[in-house]
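Every protein chain except one is present and positioned as in the full complex.
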Amino acid sequence: MNQRPLPSRSPRGVAILELVLFAAAVLALWIFPQFVKKPYVLHMGVILFLAIIQGQAWNVVGGYAGQYSVGHAAYFGIGAYTTMMLLELNKIAPWWGLGAAIANGVLLSLVIGSITFRLRGPYFVLASISMAEILRYAFLYFKGFTRGAEGFLVSEIPTLHLFGQDVEFITKRPFYFVTLGLAVLTIIANYAVQHSKLGYYFQAIREDQDAAHSLGISLSFYKSIALAISAAFTALAGGVYAMFVKFIAPDIVFGIDVSVQFVLICIIGGIGTIYGPVIGAMVLVPLSEILRNPRGLVQIGVLSPDSKFVDFVEAHLSNAHLLVYGILVVVVILFAPDGVVGLLRRATAGLRRRRAAAQEEPGAAGA
Amino acid sequence: MLRIEKLNFAYGDLKVLWDVDLEVRQGEIVTVVGANGAGKSTILKNVSRLVRASSGSLRFNDVDLLRMASHEVVGLGIVQVPEGRRIFPEMTVLENLRMGSFVKATRKDRERNVERAFTLFPRLKEREKQLGGTMSGGEQQMLAIARGLMGNPKLLLLDEPSLGLSPLLVKNIFEIIKEINRQGTTILLVEQNVYQSLHVSSRAYVLETGRVVLSGTGAELLANAHVKKAFLGM
Amino acid sequence: QVKIGFINSITGPEAPIGENLTNGVDLAVEDLKKKGVNVTIVRQDDTGKPQVAMSAMEQLATGDEVAVVVGPYTSASANAVAKLAHQYKVPQIVPAAAKEEITKQGYSYVFRVNAPAHQYAQSLIDAALGFGKPKSIAFIYESTDFGTSVSSAGKEYAKAKGLQIVGDEAYQKGAPDYRSTLTKIKAANPDLVFMVSYVADAILLMRQSREVGLKPQAFLGGGAGFDTAQFEGERDISTNVFSVTQWTPESSAASQEFERRYKAKFGKKPTYHAACAYVATLVAGETAAKAGGDRTKIQAALASGSWNGILGDVKFETFDGFTNQNKLVMPVVQYQNGKSVTVYPAKAAKAKPVYPFPGWK
Amino acid sequence: MTVFLQSVLSGILVGGIYALIGIGLTMIFGVMRVINFAHGELLMLGMYLTWGLFNWLHLDPFLSIVLVAPALFLWGAFLQRAFINRVLNALPQNQILLTIGLGLVMSNSVMLAFTSDYRILTTSYSSSSYDLFGLSVSKPLLYAFLITVAITVALYGFLLRTDTGQAIRATAQDREAAQLMGINVGWTSVLAFGIGAALAGTAGALISPTYYIFPQVGGAFTLKAFVIVVLGGMGSIVGATLGGVIIGLTESLAAVYVAGGLKELVVFVLFLALLLFKPAGLLGKTRA
Partner (left out) sequence: MATILDIKHVSKFFGGLAANSDVSFSMEPGMIMGLIGPNGAGKTTLFNCITGFYPPSRGDVMFKGVRMNGLQPNQVCHLGMVRTWQKVRPLAKMTVLDNVMVGALARTASLKVARDVAMAQLEVVRMTRKASFLAGGLPIGERKKLEVARVLATQPELLLLDEVMGGLNPAESEEIIQLILDLRKRGLTQMVIEHDMKAIMRISDRIVVLNSGEKLAEGAPQEIVNNKAVVAAYLGEEVA
């Protein structure tokens, strides 16, 4: 398995096919709201796109650079609070606020990075958790500034005048397009990172920090870059999330479960790949929603209102949705440790091997 | 004493050993030589049950090793000094040595064996209290061999004991190997240092890409044209 | 046949109290059926998180098309949902959330059955002032929305009544050790100790108060954790503690009957949450049935109607900055001999208060 | 002054229990190199067991340790065999998620079985104290502390003095080499996870008389255990003991001299500050 030649890049033909498929998918999603107008469906779309952004964001530092942060709630929360506080306290529109959110996220990442990046392995993981916890406690405590546990509730999002059009952030539609656009943007940005010097350096750091160091890679600099990129997207996601759900409080945006969610999306999908977070989000978001709220399926129109499935889930699983969730996590880790992407890859590799088995000469292993 | 027949093994999809036959008789030093990646270490790992063969037979004095676990194999008196030393990094030199006689039957000889180890490798005595992980490469190799001897092995598996050692020590090591053998320990040796190892061994096997391609006494192989060309650079 | 949405904390940290609300709603559904009103309850779990409650509300409003929504339980959730109720024009009846703002934003579609936070503080402090002559007071409260709301209302009211505030300690709920904080409060020697906690922290606070020998003239428990059957059962520490509540079983014959039925059905004593949720659902069901499920008509009916039941008279009024707020005088109870007895207001009192606190056994 | 001494005293006593939680975690990390995010849930199981024994058999919580510890040992051993064992060579983030998943399964199963009601376990000494020169020494905390000390000493002796203990240490440092010494590493891992779980369960039993019990109680303790273990140096038992006491003390003093609501914040800040100067914790070894 280790010695199978692995092309470092997809052959050109495949790359173009991928590009076409990607463009087609984006286009399909873009016109989707023309046909389906149910707010619930659009709502789930937004949540899905946000999850994709989160996953892609974490992937930069966790997947490529191998720094397993379990404290991304810090950047998410900072993004959410920045946008929200500017809106609520200073009446600054969220599209400016998001810029500030990104700036604050990056700034915070530099501070956190300078502390945690001296640490390796489990120490890094735990230090990253602590940073998010520090922020959570600080935001809970310094009420005068943050309103503490009370949090912020959006009163009204101003209307955006864009190209002579008024965009009102009241329905789900504008959020749908905004988050879809941002998700596409993150994917493209991630692709660009992966196919640049940065991508190579991040991976080198992931594989062996000392070796990377000796090859001229400044660990502190490139780790900070990775974290800054990641934090920028995370803060952006946080800001959009705040505007979308319209309510934030420290426990909501700085909680450990938020941080874990970032990791989970990537792991379920497949770490260190572009597809991973997308697939992870597509698995995780619907699943947790169906378990928590099976009636959603009825609303989408997948099931009829008197469906046995809904009754069953409501009767037996609604109290246990976290249990099922936990079981799912355990099963994935045990049986698909490389996530869904890894599973698919293994399946296709198996196919290819069987086809190639005829030609393959035995004993070609040792060189 | 040790008889390996038709052993096949693969790491995942990568097949490493193909129908390997190999025999070690009581009192012998048997060497396996071969290029990097030929599968030498893999044979030893199979004997020690660190990895599990897909087919073949593996017997030690009529005991079937295939069904056994690593620690049980050690209990039979088969001790391996692994490639890359594998010292316990956060135990002192002395603690490392004492771990070598973890098997119950060998604990009674512990103190005597520690003394023997210190006589063989005086450097270890000097560094008795240093943590294993901070010793230099060569020091760790000494410690690893010494630790292996702590277990009163009937069959000692040595995986590249001369790797990374100074010329002086390399010579010492082969002296020690002979000495240990003389004292009654059968040895299965895996080496890159083909010349020296063929010199000390009673018999040897040549392994190429997972297959035994040659075998014979040490002297025979030293004279063999293929061996000369491939391994001795002549 | 009317559809009522019910948002509640079925799982998550608030679930233990959430369960009481569920039970109250179930009893109400039974009773509505007896009256010939068939309601379908569409349940939504907010897992104790306001943002989940909001998305639940959106679904109830736009997907399930319910006529009226009961809940959510916690202050934070109920407040967040209130905004949506206003926006989507879906009548919302808040059964038990205490945060002042909920009915202070002029939202005509938001109705609240229970009394808001300042009443917790006012009733307790008024009661204490009525029983003796305390001069100083210390606050210790969890740093949640509920804890902060009640204690800030308390601090304001205490100041207005001329009490000196000698301690003001917020804490993170769930810590195993409050001894040092309590020692600090003991050193300040307050006449009254006012505590606010959601759940079992109440028991911890009192246990550790006993350990460190804190001994004010009175312990005032600001609802929630101090108003549970469990707390009542801890006689060693609950005896002589005052607590404030929205409802007591002994308040009326109907209440006693409610208590009996509740015990028979669920095997435990009803809390005020159960009573409030029960009343909220009855009101919602009756009104919605009469109005034929039309939200605007329901809103109007709620705003103008009045009901009578285990909470006494229920009427949603507009006063002092509140909109559609039921005026409920919160009774103060004291734990005496392992039972809670109403000691305040005087006309509802069933026993004489023990004041000042006679000391630990 | 009394306030100060009182805070120090209760800080140390509570710290003792923290230490026990930390030791269990550090043990598991040491041998398996797995950060056990389900540690708090093991503690939670210990609490429920204690609570059950108290209610059904009227067994004193401190006595119930003799049943709780073995039960949790078996449970931990099972978890190791069935789950942890399979991810020993996996990526660290996979290990983390596996234990998070197991934690979710444990806490939510308990929730289904016992509802999420808060359980309170009241003993005759639950809120009583000794008086020591005007300081109050909580009886249940004192007992718990003494038991913790005894367990720690015994455990330390076990690891350093016995061959089994040394086998655990050896496995912690190099699994393969340990196998070559004749150590049954499968069994050693089971033992280590079992002991770790038993310690968590014991800690659960020890705090039961002074705390309350609910399915989600574990989370806060898991986090606390991390801080303790990292503070002391991961894998170091003495470190965990020290870390526990330091955290207990810090919390207690911060509550008085900073603010009750800030004590957790102070703990985390202290924790990070320390890591900056000693990146491997107080007693951890930095590797080249």
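Here the chain labels run A, B, C and D in written order, and each chain numbers its own residues starting at 1.
FYI, a contact is a pair of C-beta atoms (placed from the backbone, for glycine too) under 8 Å apart; a residue touches a chain by one contact, two chains touch by 3 or more.
Source: prediction; values computed, not measured.
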Full-complex touch with the removed chain, picking from A:219, A:287 or A:303, is A:219
Can you tell me which of A:155, A:196 or A:304 touches the chain that was removed from the display? A:196
Going by the contact rule already stated, which one of B:8, B:92 or B:134 would touch the omitted chain in the full complex? B:134
Interface residues of chain B (partner: the chain not displayed): 14, 35-37, 123, 130, 134-139, 141-142, 160, 163-171, 192, 194, 230-233
Spell out the interface residues on chain A facing the chain that's missing from view. 1-8, 195-197, 200-201, 203-204, 206-208, 210-219, 366-367
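Definition applied: only the chains that are shown with their structure count from here on.
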Steps needed, at fewest, to go from chain B to chain C via touching chains: 2
Separation of the C-alpha centres, chain A versus chain C, in whole Å, is 39
Taking each chain's centre as the mean position of its Cα atoms, how many Å separate chain A from chain B? 49
Could you grab the centroid distance between chain C and chain D? Build each centroid from C-alpha atoms only and quote it in angstrom. 36
What are the residues of chain A that contact at least two other chains? 137, 140-141, 319, 322
Shared-contact residues (touching 2 or more other chains) in chain C: 11, 143, 170, 172
Residues of chain C touching chain D in the complex: 11-13, 15-16, 19, 140, 143, 169-172, 174-181, 183-184, 187, 199-201, 203-204, 206-208, 210-213, 230, 233-234, 236-237
Chain B residues touching chain D in their complex are 48, 50, 69-71, 74-75, 79-80, 82, 86-91, 95, 98-100, 102-103, 107, 131, 133-134, 147, 151
Touching residues on chain D, where the partner in the complex is chain C: 2-3, 6-7, 10-11, 14, 111, 115-118, 120, 122, 126-129, 136, 138, 207, 210-212, 214, 216-217, 220, 248, 251-253, 255-256, 259-261, 263-264
